[in-house]
Every structure is written in structure tokens, then in C-alpha cells.
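Yeah, one chain of the complex is gone here, protein chain that is, but the others are all in their spots.
Naming follows writing order (A, B and C), and every chain is counted from residue 1.
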Amino acid sequence: MAHKNKIYQSPDAAVADIPDRATILFGGFGGAGFPNNLIQALARRGVRQLKIISNNCGTGDGEAGILFKNRQVRSVIAAFPGPGAKYFQEQFDAGEIELELVPQGILCERMRAFGAGIPAFYSPVGVGTEVARGKEERTIRGRRYILEEALGGDFAFIRAQQADALGNLVFRKAARNFNPVMATAAKTTIVEVEEIVPVGSLDPERIVTPSIFVDRIVRAQGLRYV
Amino acid sequence: MAHKNKIYQSPDAAVADIPDRATILFGGFGGAGFPNNLIQALARRGVRQLKIISNNCGTGDGEAGILFKNRQVRSVIAAFPGPGAKYFQEQFDAGEIELELVPQGILCERMRAFGAGIPAFYSPVGVGTEVARGKEERTIRGRRYILEEALGGDFAFIRAQQADALGNLVFRKAARNFNPVMATAAKTTIVEVEEIVPVGSLDPERIVTPSIFVDRIVRAQGLRYV
Amino acid sequence: MSKPRLTREQIAARAALELPDGAYVNLGWGIPNLIAAYVPADVTIYFHCETGILGMGPRAKPGEEDFDLVDAMKVPVTLIPGAAYFSQVDAHVMTRGGHLDICILGGLQVSEKGDLANWRVPGARGAGGIGGAMDISVGAQRLIVTMEHTAKDGSPKIVQTCSYPLTAIECVNTVITDLAVIDVTPEGLALREVAPGFTPEEVQTLTGAPLHYRGSIPSMALRT
Partner (left out) sequence: MSKPRLTREQIAARAALELPDGAYVNLGWGIPNLIAAYVPADVTIYFHCETGILGMGPRAKPGEEDFDLVDAMKVPVTLIPGAAYFSQVDAHVMTRGGHLDICILGGLQVSEKGDLANWRVPGARGAGGIGGAMDISVGAQRLIVTMEHTAKDGSPKIVQTCSYPLTAIECVNTVITDLAVIDVTPEGLALREVAPGFTPEEVQTLTGAPLHYRGSIPSMALRT
């Protein structure tokens, strides 16, 4: 078996096999660390009926917004879709799109559980609120908890500052956010990076996402913030 | 309220309030990253009936071995007590000490859950083995799992390479091991470090354990490997 | 009730007094977002942000913005010495795991048991959004809510039972409003301070649950 080449020549090539109805995790938060090149490539590819898992639902055409504008999304799991998510909000108000609202820390933790081989865990977050609806409740050592299930995807789209050719990643400042955990929680993780550096040039102490979690690497072509 | 000073002048000062019957987490694995100065100070302090949570049970007098030699320990949770843990093994064979054997990854994960506010989680590890004895079993999406509970302590003894005065920590190579997770899983975390550096001199991207998880800092006085 | 109440800035200034030197603190949206500006110069607070920052400093100066260094509202910020970056997962290990000393959130309603509703107005259009508020509310060692004492229609926001969708149950320790500082205790709501010019009885009238108080209640401490 030849050593697998993880580097793709374009965002379009990196997403070329994504089918309709795929479940995709999108990194990014607060405008930083969004995989905008991959999202745009997915919009060009035109697949439909996607299920997306993301903190928010884009701002106007930006971030994941373009996928809603193009009506490529059937279902969303998010913590804060956002008032700027114009196309999502229109389709949500029209009853055209499914939404599961999840507390932000639980959104992270459910993906972390998936990546860590944990199928479900008890959580104190959302007890006694709408979030608990339909979930098993259990009292442990005198406190109430609800059962939360692991959450993973077919693909993760993430953004990092640098990758080596193996897929070791470092992130920049608060652009780290959801990206490392999503890399662990998808069958295929695709990263867009500012820069691809030689293997061995990243400090092993500084690597945040080891290469084992990364399947495809592509150089970002601008679109750092949109 | 005065800004809390986390720096202690000696290992003995850093452990001076630890009582009999305390539950203590000890970092270290494979000979690296053991808080040997703090362990020695605890041996000098002479408290008894300790419950310790550690990957192993020392090698001869080294690492946690001295606490067993001094008969300061009543109960252990460990993944691999180790054939070199002479004093532990003698007391175990004589029925003088309690042991809960835990798979190494689950030992980590239970402490991580404690630090993360997760009281319990389902795990695939140990299903159908001795480890599952007495634990709830549940089938989720067709696979068998057992319920594991969070595990924390009164104190964590850890070792790092550098701390700033706030308690931000960086580790060195494989001496990182159990230390970061234990810092999150105890009421009071005490770290011994090779070096205390000025606040602001650690790269914020390189910090592994943020200061919020550290309560007491002391300079190690040798005893890096014992 | 045309007497002047505290401004949002004055509520923030009063809340800033609750932050001890060296505390690890998360501030939510709305009035809480005004608080950092009122922390005295001799007090250092390590502000936590869900974007993966501990030791967040003031907003970046114009021309010095870095859009990879932002708060949860996309505002470019700065770091103070000793700051650290981490992932969103670890940001919420800190919230849910009980590691933050004090969190201050905005509120729509607070019940006498300390239930908080702050993420959604019933009947509002759109999907709403939970963000990090639920994680923060359940995990904070001490949760302070800052808000106006009454809604725009004059109805009390401090109530016996919240009618709005809950953020978390039995989580609020203290409410700081434009009229009062109120602690949630096992015995109910304890009136600690009142706004200058207001009596405890006037505050009670504008509150939807019984307030406990005895003797003279001090005026809300405000820096000038």
C-alpha cells in the first residue's frame, strides 16, 4: 500500500465525493476559524439535503450562509443559529428546515464523546429546561442529570493555521475553537490551512491536532473571514 | 481580597494541610512526570489512611513507593500497580490494602469527566470482563457498554516543566501524561515544576494547563526521576 | 414611579464590585458586557471567553484588531499577561466543570428559587439561540444576573416562577438590577441593597416575589 497522500490540490477536489444527505461538521466561532473555502466548494458542488452541525448558521451569504441560500440543507444541529443567519431564519420560520438547538458546551462535549469512543454521558446542562425534553433523566449522588448522546459526522470541515503533509495541525489564537474536536468526530476530516509546512517543522509540543485525525489537507485560497 | 499567591516556598509547605484519609491523585507514567518532591514531603508529613489514584504504585521506594513502605495508604485506584511496586504488592497479598484496578484509558477518562462536570458515562472498555462486575450494562445502538463514574480527589500532585506565578503550565515530552487531566479533577491542585517563569513569558498557544486549574506551585528540588 | 433608576452603566459598575482580585470570571451579553470597564486598576480579573481564551483584555484599539482574537460577539479583543488559548471543549470544561469563580449573565426572568430564563422571549420570531448560557449557568461557582428590575411594560422580572423558557434551574446566587441587589437564599430572596432614593417597600412593589429584609437596607455602593 502506498503511503496515503493527504494533500488535495483544491477545495473542490477535497469535497468532490461528498454525497447528498451527508452529515457535515463545520468548525468556526465568532467569525474566526471557519472553513470558508471548503464551504464555498460544497456550495459549488451543489449537493443537497445536507445535515450540518455547527455553532451557528452563517451570517448572510458568509460562512455556512451560502448553503442555506442555495437550499442545500435539510437539518441543523447548532447552539446559536444567529440573528445574522438570514437564509436559515427564513427557512426555519417557514417550517422548511429542522433544527436541534444544543447548549454550546454540550455540542462540543457530544462530539468529543464521539471521537473518544463514548456513546453517551450524563450532563447537568439543560436539566429542567426545553433541552431535557425527551431525554432520560437520572439522579446521581443527589443531583439531576440528563443523558446526552455522542454526535459525529460523515465529514468534518475545519480550518487551521498550518498543517504538515501528514496532517499535524496548529491553530491561531481563538480560531482554534470547535476545529480540534470536530477533527476527531468525523469519518473523514478535511482541513483548509493558511500554510502547508514540511514534515518535521512543527514543534511536537505545539501540535494541537495530531495527524491521525486528519484525512485531507488543502491550502486555503483567501476567505479567512467572510 | 488580596490576589492569591500560589507560590509555596517548599514541598513541605505545599502539603502542610493535607489530612489523614485524603484522596490524592498522583501524576506520572513510565518513570516520567512524577511529583516526587511532593510525594517525599507527604511521606515526611506522615499522614495515614490515604486513598491514592495513580497509574502505578511506585517502584521500590521510588515514586509513590515510599508511601506504601511507610504504610500511609489504605486504598488504591490504579491501572497497573506494577511488579516493581514491592511494598504495595506485599500489603496487597497480605490483604492489608484495597485495590480497584481500572483500565488506563478509563482511569484518565473518569478523571476527565470529573473535571468536565460529567458525573458518569457509558464505556465500551471492560464489557464482558472483571471490570464490568457490579456496573450497569446497557446496549446503545446495538453495542454493549458499561457505566463508569467520574473520579476526582481532594488533592492532585502533579509535575510540570515550567509554571508562571499564575499557574499556567507547560510540560516536557512524555512527562505530560496524566498530569494535565489530574489538574482538572481535584479540589486543590499542587504542581512541582523545574522552573517558575515570569507571568507573560509562556506562549499562550503553548500553555497546556491554564492557570485556572492550579492552586499551589512549588519548585522541584531535584528528584526528577527516582 | 418616575424616580430615576440606575443606568445600565451603573448596574455594571455595581456588579464590578463583586469581582475579587484574581478571580476567574465569565461575562455574558448585555449589561455584563459593560462590567469589565469598571474593574478598578488595582484588581486583576482573568476573564474567560467561550472562544477559547482565559485572560481576555480590553477591546482592541482601532487599527490593531486581529480577527482571530475575538470574543463571543466577534469583537476583536486583547490578552493580558498570563493569558492562554484553548479549544471550545476545554472552554466548557471550565464552565460546566465548576472552575469559574464568578459568572455574570443578563436575564429576562429570575425566580425566587434562583431559576434563570435568559435565552428566549416566548413568541419571538426566529429560532432563538442558547449559546453558552446553559453551560455557564449550571457550572458557575457563583452566578450573578444583571438586568433591569422590570420589563418594558413595567411587569416584574423577578418572579415566583419563570414563565419564559428556562436557561437553568436553581442557579442564580445574586441579582443586581437598577433598583436593588438581591441574594437568592434557601429562605427566599434577601434584599441586600437598594438603589439610592428607593425604599425596600418600593422595591418590593416592583418585585414579583417576596423580599426578605430587616432593619435599614444600605444604598447600592457606587463609585463616583
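Criterion: contacts are C-beta pairs under 8 Å (C-beta built on N, C-alpha and C of every residue); 3 or more make two chains touch, one makes a residue touch a chain.
Values in this document were obtained by computation on a predicted structure and should not be read as measured data.
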Contact list for the unshown chain, restricted to visible chains: A, B
Which residue of B:Thr23, B:Gln162, B:Asn177 or B:Ser211 touches the chain not shown here: B:Asn177
Contacts of chain A with the absent chain, listed as residue ranges: 1-4, 114-118, 164, 166, 168, 184, 199-200, 202, 204-205, 207, 210-213
Residues of chain B (touch criterion as defined above) contacting the omitted chain: 29-33, 55-56, 78-83, 88-89, 92-93, 99, 101-106, 108-109, 112, 123-131, 171-181, 208, 224-225
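Everything below uses one rule, namely that only the chains that are shown with their structure count from here on.
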Chain A and chain C: spacing of chain centres that average the CA atoms, whole Å: 30
For chain A paired with chain B, centre-to-centre distance based on mean C-alpha positions, whole Å: 33
Touching two or more other chains - residues of chain B: 116-118, 205
Chain C: positions in contact with at least two other chains: 85-86, 92, 96, 138-139
